[in-house]
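The complex appears here without one of its protein chains, the remainder shown in place.
Note that the chains are named A and B in the order they appear, and that numbering of residues resets to 1 at the start of each chain.
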Amino acid sequence: MISTVTAATGSPWLWYISRGSGLVLLALFSLVVVLGVATRTGSTPGTWHRFTIAELHRALSLFAIALLALHVVTAIADPYVSIGWLASIVPFVSHYRAVALGFGTLAVDFGAAVIITSLLRRRLGFRAWRAVHWLAYLAWPVAFIHSLRAGNDLGIGWVALIEWGSAAAVATAVLARVLTAVRTPSPGESLDRLSSPSTVAHFRGGR
Amino acid sequence: MRTRARFRLRVDPIACDGRGLCAELLPQLISLDDWGYPIVRDTDVPPELAWDAREVVKVCPKLALHLEHSPPPP
Partner (left out) sequence: MPRPLLPPPASVAHTPVGLGPPPAPVARLLGGPPLVGRTTLDEHLARFGRLPCDAGDLSSPEELIDLVGRSGLCGRGGASFPTARKLAAVARQPGSAIVVANGTEGEPASSKDKVLLARSPHLVIDGAVLAARAVGAAEAIIVCHRAVRELVDVALSERRLSRIDSIRLRAATGADRFVAGEASAVVHWLERGVATPTRTPPRLAERGLCGRPTLLQNVETLAHLALIARFGPEWFRAVGTEAEPGSMLVSLLGAVQRPGVYEIAIGTPVGGVLEVGCGAVAGAQAILVGGYFGTWIPFETALRRPFSRAGLASLGAGPGAGLVAVLPADACGLVETARVARYLALESAGQCGPCVSGLPAIAGELEALASGGPFNLARLQRWLGQVEGRGACSHPDGAVRLVRSSLRVFGYELERHSRGRCCAPPRTEVLPVPALPR
């Protein structure tokens, strides 16, 4: 229905909204990743409370879902390109630029897994939730590749700024996360000591 | 007359990592020791803090806080 309307009017708004929301989404997703790392590493800028960071991470990721819906719907509904609704969940099946959009779909799939398990976190238990949450570190580069390939506006200054600025922010966050993991002794260390035999304490038998 | 169910907050010391979000949200019931780990007061959660107590259980990044029924009075 939307396609017939725009075909009749020839308006490029769906195209603009789709691509514009995509850029905002990239910036937002990057911010969510940075906040997620900040929640984990416990580092807070200035006097921000830790729970503020945690709740902001959660709230922004839920808001990103709404923005993502706008991005996907406008892209698929746009009559200028033929994508197909299936391509919104199954990667690499789009008629138009299958690979470039396929990365986007993959990012949506990973993101959906992360979000759904987070909403059901208490029921799943900590370990199952965390195992799936690692996918977020995979979802971001996949989304980034999608933004580079599907969008071809890198020549425009502010677009490049958003792209590379987001990449820099996420790279910094990932580095901070890696350093935290390296610095904190894992529980496994103490467990190793308790699993391996040590020198035997002397004992004295009876008379 | 129906008596309201009484609840307590309890921290699982193995899961807890000392992140400190709980003490920020609920200082009336949770304080931090010298190393950043929560000391949870061993009293019933008062009704006016019930909502905060539920929030604190949800916000813990390690899911280390639990609300459980208070033991019956002696």
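One rule holds for everything that comes next: a residue touches a chain if its C-beta (ideal position, glycine included) is under 8 Å from a C-beta of that chain, and two chains touch if they have at least 3 such contacts.
Since this is a predicted model, take the numbers as computed values, not measurements.
Enquirer: Name, in rising order, the residues on subunit B that touch the hidden chain in the full complex.
Expert: Here the touching residues of subunit B are 12-14, 16-18, 33-37, 39.
Definition applied: only the chains that are shown with their structure count from here on.
Enquirer: If you average the Cα atoms of subunit A and of subunit B to get two centres, how far apart are those centres in Å?
Expert: 31
Enquirer: Write out the stretch or stretches of subunit A touching subunit B in their complex.
Expert: Going through subunit A, the ones touching subunit B are 39-40, 42, 49-51, 54-55, 121-122, 125-126, 129.
Enquirer: Under the touch definition given earlier, write down the residues of subunit B that touch subunit A in their complex.
Expert: 15, 19-21, 24-25, 58-59, 61-63
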